[in-house]
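With one protein chain held back, the other chains of the complex are shown just where they sit.
Let's look at subunit A:
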Amino acid sequence: MTTPIATVQLDPADHARRTVALPGGRREPLSIFAARIALPVILLVFIVVFSALRPDTFFTTANLTTTLALQAVLAILCLSLLLPLIVGELDLSVAANLGLSVVLVTGLTSQNGWPLPLAVVAALGVSALIGLVNGLLIARVGVNAFVVTIAMSALVTGAIGGYTQGNVFYENIPQGLVDLGRGDLLGIPKPVVYAAVIAIALWYVLSSTPLGRYLYAIGGSKDAAALSGVPVKRLTVLAFVGAGLLAGVAGVVQAGILGSGNPTVGPPFLLPAYAAVFLGATAIQPGVFNVWGTVIAVLTVQVGTTGLVQLGAPFWIQPIFEGAALLIAVIVSRWLKREE
C-alpha cells in the first residue's frame, strides 16, 4: 500500500473541519488521516534521527539486515494472529504452536531421521490441525476463544515437553533446514523474504477477494454477516486453521535461524506479537486489524529499540518501548476517534 500523497484544505461545506483529499477523489477528516500515517511517520523519524546520531553503526546495510531478520519471525506470527482477530476472536495458542513447530521440524529430522521436506510438512500439518481444533471448538461447539486457546496453549506446551523431554535438539540438524533460515536472496535475508511474501499474499486476500470481505464482515457483526449469506462458522474455523498454519511456518523459519530445537522458544513471542498487532491496528487503516499497519508496527518497535540500544540504552529497553508505544498509540487513536 502506498501512503497517499495528500493536500490539506478546508472543506467548503464545513469550514470548521479540515479534510484531506485521498487518491481516487475520496476525502477524509484530517484527524483520521493523521492517525493513518502517524506510525509510518514515527518510523521514518526514528530512521532519520538514529542515522544522524550514529551514522557509522545505525545506517549500515549490516545493521539494517540484522534488524529486519531479527523481526521476520515475529512478523509472520503477527500475521497469523491477524486472521482470528479480524473475525473478532482471540488466539492465545499461536506462540506455543510456533514452539511445537520448532521442536517438531528439528526433532523429526535429527532424532527420528525423517527427510526434511516430510518433517516440514508434518510440522505445518500439526500446526494447522491445532488451529482446526481451536476453530471447531470455538465456531461449532461455541466455547469462548480465550478459554479454548489458553487450554490449547497449555496442551501444546505439555506436548513439547513430552516430545523433547526438556532437551534442546542441536545435533544432526540437517543443513537444508539451516539454509532455509540463514543466508539471503538478492541481498535480502531469507526470513525477511518469507515474511514479505506472506504479508503480500495475506494483504491480497484480505483486501481484494470476497474471502477477505467476509472475514472483516464477520468481525463487524456475526449476525449481519450470517444473514447476508456469509458462512460464518466455516470461515471462523478457516481463520483459526490459517493462524495455526502461519504459526507453524514461523516455527520452521525460527528453527532454521536457530539451527536447533529449543523447547522454550515459543512462549516469549506471544505478548510482543499481540502488542504489535494492536499497535498496527492504529495505523494505515485506523481501527482495523491490517497487514501493513502490523508490519510497520513490528518495524517501528525494532528500529526504535535497536537505535536506543546503540545510543547506550540498556537491554531491557525493548519491552518498555513496546509497552509505551502501544499505550500511546491506542490513547492517541481513541482521542482522534472522539474528534470524528
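In this text, a contact is a pair of C-beta atoms (placed from the backbone, for glycine too) under 8 Å apart; a residue touches a chain by one contact, two chains touch by 3 or more; residues count from 1.
Note that in this section contacts and distances are computed from a predicted model.
K.L.:
Among "Helix-turn-helix domain-containing protein", "Anti-sigma factor antagonist", "Sugar ABC transporter ATP-binding protein" or "Sodium:proton antiporter", find the name that the UniProt record gives to the complex chain excluded from display.
P.N.:
The record for the missing subunit names the protein "Sugar ABC transporter ATP-binding protein".
K.L.:
For the full complex, which residue in A:Thr60, A:Asn172 or A:Ser221 touches the chain that was left out?
P.N.:
For the chain that is not drawn, the touching residue is A:Ser221.
K.L.:
With the missing chain put back, one of A:Gly161, A:Pro210 or A:Gly323 would touch it. Which one?
P.N.:
Of the listed residues, the one touching the omitted chain is A:Pro210.
K.L.:
Using the document's contact rule, name the residues of subunit A that touch the chain not shown here.
P.N.:
Contact residues on subunit A toward the absent chain are 26, 204, 208-210, 213-214, 216-217, 220-221, 223-231, 287.
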